[in-house]
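Of the protein chains in this complex, all but one are displayed in their positions.
Coming up: chain A.
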Amino acid sequence: MSAAGRARALGAALALTLLGAVGCSGGGGGDDGRITLDFLSLAWQAESVEANKALVEEWNAANPDVHVRYVQGSWDNIHDHLLTSFEGGEAPDIIHNDASDLTDFANGGYLADLTGLLPEELRADVPEAAWSTTEYDGGIYGVPFLQEPRVLVVNSALLEESGARVPTPEDPWSWEEFEAASAAMTRDSDGDGEAETYGVAWSMKEPVTQTVNLALSTGGEVFTREDGKNVVRYDAADSSVAALINRQVHEDGTAAASSLGMSGSDTLPGFYDGRYAMLPLNFSFRQQVAQQAPDGFDWTVLPMPSGGEEHGLAQGVAPQTLSVAEESDHQQAAADFVSFVTEPAHQVDLALGDWMLPTSERALADPALATEEYGWRTGTRIADELRPSPVLGVRGYPEWKDKIATPALQEYYSGAIDLDKLRGKLTGDGQRILDRYQR
């Protein structure tokens, strides 16, 4: 083919491509009188996506007049995605998100108040502590349905060899016992000062959420309300767990310094290899461990330590939520779908798919979640100790977290600054940020 011929052929191909693209023009289906609701789901694990799609199909089969369309979303950029959709008037009717994102959207008037739209049965089945994560200014802006606490994923062989007592949700370790167990599992057989096995690996790539949530176990809060305003404090009760982590890394040598810059996933290879005996991880990480652990590797799931009887196994969580867009023309129908998805039996399906815990008390009692396998039983037994994360409802928290708390905590855990300086940054510069949102 000549050059000119090739050029013509290329031009024709491109023109066809253009026509093809234009031919793919958007537009929904024909208007057949049915209500169509868009359900933006952030489920991402294969089992979870499957469970969500199955629920949508079941709903559509039972409700021919209210058709729900499954729209796959992504946790990546979800806030910006939703904000743009809200501003543009094109938001999905039903929105999957997590509770930490609801405050700003509720404050902006983007979410429907579900008070009065949900059945009493659902209201009664989910504990008040969970509902409080989605309440704002007297309204309910989401149904909390999945949550995940931090747990200890532990190498069973190393735990047994250490001789440490095996804790249970009813009789958990105190933080002092945890320190002792970490020391017992730490090994430096060649005496070079660098352990071959560390008792624990704290993954602190994103240090803020877990530092704040675990502060509840020792009676801390970090964020308090004074005269109707959010105030940051970082007293002994708030900083006790952070100080323990710092001590383990820099004084006791029982926690690996190298893991401080890692994400939870990054610490797993070292766990399988026996370099780390215990990993404090979110509950859903069990799925990765179950999938990746070498054959014959024995592991178990233990509750996080307790700061004392008065605090129990308290820790903060920000549940995943289902909300309805304020701009939806069919808020009641959307709320009905949310109620359907969050029925106890369905919450069990979703929890199994996501390796998380349901909020529904009836779902938590389901035999499918009562198994000891993969630590499910440990999770369900600590569920009623979970508290709303202190960060929920704090306007300006994302900026406080990104600009102040993350770098300050990273410096503290790395040993670059001491506790006093950390406190000064969190409560001084940090408070100024929160104040800007509360004028």
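Note that in this section contacts are C-beta pairs under 8 Å (C-beta built on N, C-alpha and C of every residue); 3 or more make two chains touch, one makes a residue touch a chain; residues count from 1.
Criterion: contacts and distances are computed from a predicted model.
K.L.:
There's a gap in the complex where one chain should be. From "Carbohydrate ABC transporter membrane protein 2, CUT1 family", "Tobe domain protein", "Inosine 5'-monophosphate dehydrogenase" or "Cytochrome c-type biogenesis protein CcmF", what does UniProt name that chain?
P.N.:
UniProt lists the chain left out of the view as "Carbohydrate ABC transporter membrane protein 2, CUT1 family".
K.L.:
Tell me which of A:G88, A:G228 or A:P367 is the one touching the absent chain.
P.N.:
Of the listed residues, the one touching the omitted chain is A:G88.
K.L.:
Looking at the full complex, which residue from A:I35, A:V71, A:A257 or A:I417 touches the chain that isn't shown here?
P.N.:
Candidates A:I35, A:V71, A:A257 or A:I417; residue touching the omitted chain: A:V71.
K.L.:
With the full complex in mind, choose from A:Q292, A:Q332 or A:T371 the residue touching the hidden chain.
P.N.:
Checking the options A:Q292, A:Q332 or A:T371, the one contacting the hidden chain is A:Q292.
K.L.:
Out of A:E161, A:E177, A:E206 or A:D235, point to the residue that touches the absent chain in the complete complex.
P.N.:
A:E206
K.L.:
Which parts of chain A face the unshown chain closely enough to count as touching?
P.N.:
Within chain A, the residues that touch the unshown chain are 14, 17-18, 20-22, 24-27, 38, 42, 44-46, 49, 70-72, 74-77, 80-81, 84-85, 87-90, 92, 98, 206, 263-265, 268-270, 272-273, 275, 282, 284-285, 288, 291-295.
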